[in-house]
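Note sheet for the following structure.
For this depiction, one protein chain was excluded, whereas all remaining protein chains were kept in their positions.
Letters A and B name the chains as they come in the text, with residue numbers starting at 1 for each one.
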Amino acid sequence: MTTTLAPTTAPSAPAAAPDAPTKGRRLPKWPGLGIVFAITFLGGLTFLAIFADYLSFIPYPNEKILGPNGRPGRYDWGPSWTAWFGTDGVSADVFSKCIYGARTSLQVGIFATVFGILVGGGLGMIAGYFRGWVDRVVMIFTDCLLALPALLLAIILVDRLRAQAESGGVLGWIEERWGIAFIVLTLGTLAVAPLARIVRAQTLTLREREFVLAARSLGAKPNRVIFREILPNLIPAILTVAFTGLSVLIAAEGALAFLGLGAEIGTPTWGKLIDENRNKIDEFWWATIFPCLMLFLTVLSFNIIGDRLSRRFDIRQAGV
Amino acid sequence: MSTQIQASARDIDGPLLELEDVTTHFKTPRGVVRAVDGVSFSLDRGKALGIVGESGSGKTILSRSIMGLLPPRGTIRGGSIKFEGREIGNLDRKAMRSVWGKEMAMIFQDPMTSLNPVMKIGRQIAEPLQIHLGMTKQNALATAERLLQDVRIPEAKRRLEQYPHEMSGGMRQRVMIAIALACGPTALFADEPTTALDVTVQAQILDLLGEQRRDRNMSLVLVTHDLGVVAGHTDEIAVMYGGKLVEKASTKGLFANMKMPYTEALLNSIPKLEDRSHTRLNAIAGRPPDLVNPPKGCRFAPRCPYAVDKCVNEEPPLIATAEDPNHLYACWYPVGSEGYHEAKVRIAASKHATDALAATSAAGGN
Partner (left out) sequence: MAGTGKAHLRDSPDVLLRIEDLVVEFPVGRTGLKVNAVSGISLDVLKGETLGLVGESGCGKSTTGRAIMQLPRPTSGSVQFEGKELTAMQGDAMREARTRMQMIFQDPISSLNPRRKVRQIVMEPLNIWKRGTDAERAKKVDGILEEVGIDPVRAGESQPHQFSGGQCQRISIARSLVLDPSLIICDEPVSALDVSVQAQVLNLLEDLKAEYGLTLIFIAHDLAVVKNISDRVAVMYLGKICEVAPSDMLYEQPAHHYTSVLLNSIPVPDPEVAVTKTAIEGEPPSPVLPPPGCRFNPRCPAAQDICRSEEPQLRAVGEGHFVACHFPTITPVELTSR
């Protein structure tokens, strides 16, 4: 596109014009419906998930809800005052299961993302800063991870870890303590490669910036340069990717559970709920649709926030 | 300027570009930035105008206001901009599209960001020709090659197949000029076209712009912070400060008889080759004014070594000099006037001649 004819390439905000006086961040005053919804939804969901045990209107997921005939039965209730999201095939409250499922899903998503950031971000930063053979090794490693279909890799990983844990040992001990450990580890591994890639690319451009050169010329050691000069500038990119990645991982957790590779029996998850009730979707739609909706809205919310963050940081970067 | 072109300029009635009290304000969280504040002037066909000022003087915003290149959101535009007698100040982007390229074109400081990095040079030049002038692809590419020859790019044919990153900064700026010239505009706006370039290349690009202007009888608006750049390449100069036009004259008239202390200060801040090394430069102390709360009198008063109470409190009007009705300036005590000499004597008397601030307060005390 040529500038002369299509001025879309002209700076879109006066702040970018060299002549414009310095201005503060330019964000619209009203943050927009999407972001308000996303934050409210995730905030509410997190609150309910954390305090579910103490909230009287949320029954325990294994509690039997009595049917209209005074006895528990399969799919007794549709969405109603008694059970907001209806009851499922074992006369448990679907709303309750959705909230307790959120616990698992959010935990898995967050811990897996943190794992991905620590390992992937660390690898990417080291590869990008030091280049040379370190870079090559890291790149080969991430290439391998990316070459395998993600879900297949996850299935194999979870399966192998479980098999190993059967025989006790450290893995068995971990699984006993923390039922979702393997899922977190597996999904975290999936997040390593893309994060390493993005962080490496960012680091490569940052290390050429003159403030990094200035720090080195001041006699700063590599770790100081990495942590004090480069890392703070990576955070926007990492956060943006993390939020988008979080939604992908939560969806992936759903997929794993759906395939029967979810967290250990007893822990309700959205994927498992969908899996258990999908055959009855024609008659008892609520038991499948509501967990689906929860999954959908959660993924959407994280995406909205991620998108928003990236735009916000873009503007700031343009100002810089 | 050849007399011939001046004659032809008069044949078509009126000036090419007429600005009447143009204002461009931006709404920001801090308040309204008065980036351009009531600028009026006109530009004849085939003439070259230099708009000179520091960063933040509004020179870039003014040129973009004329081109209609500012984002509509948060921008308050006022006044009238007439191009060939037609009001274009109130046109929206869609309507401006017929003006861009064919009537007015613009080149920017950084040719790398203005070119599409993944498109071959040839296509970038040919595409607008196909769209705007309805040329066939073959014709457009042939024209593109000719344009590259016009802007003195060697091996034009081979260059058509290259990508922007394969070229040097100077070559990219030439490509930008070729693109700008493609649809034969009547006015070309060049916003700091040589600031990012080496001095040797800068001289080449400035010569090229001058040559193309003469060959095509095109008007040129050269926006820059360097009076040295405009001196040899323009017919007229408009000096801007704090969003206002503070002096306007023919280039020769301006250099022969500077009225505004700001213009003089800008000229003096350029290091001169004939001075001995380590000659102290006459920097302008301080910074351009905050355009959210501009000074109430003369906007240059806080930095002007000759400023007195009147300058601080009353805004000077833009008036013509006694000798030349086309030489306009906005200053109560212009260079050469009695008040200016008095101030100069006072400054010389004070020991802090170099310290503009001390001088200002001394002058204010009188």
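Following the convention adopted for this analysis, contacts are C-beta pairs under 8 Å (C-beta built on N, C-alpha and C of every residue); 3 or more make two chains touch, one makes a residue touch a chain.
Since we're looking at a predicted model, the values are computed, not measured.
Colleague: Return the single residue from B:33, B:266 or B:343 that touches the missing chain.
Modeller: B:266
Colleague: Just to verify: which one of B:204, B:257, B:321 or B:337 makes contact with the chain not shown?
Modeller: Spelled out, the listed residue whose C-beta touches the missing chain is B:204.
Colleague: Just to verify: which one of A:46, A:233 or A:267 makes contact with the chain not shown?
Modeller: For the chain that is not drawn, the touching residue is A:233.
Colleague: What is the set of chain A residues that contact the non-displayed chain in the whole complex?
Modeller: Residues of chain A in touch with the missing chain: 22, 209-211, 213-221, 224, 228-229, 232-233, 235, 317, 319-320.
Colleague: Tell me which stretches of chain B touch the chain missing from the display.
Modeller: So the residues of chain B touching the missing chain come out as 54-56, 154, 168-171, 198-204, 206-207, 210, 225-229, 231-233, 251-252, 255, 265-267, 269-285, 287.
Following the convention adopted for this analysis, only the chains that are shown with their structure count from here on.
Colleague: On a C-alpha centroid basis, what's the spacing between chain A and chain B, in Å?
Modeller: Averaging C-alpha atoms per chain gives centres 51 Å apart.
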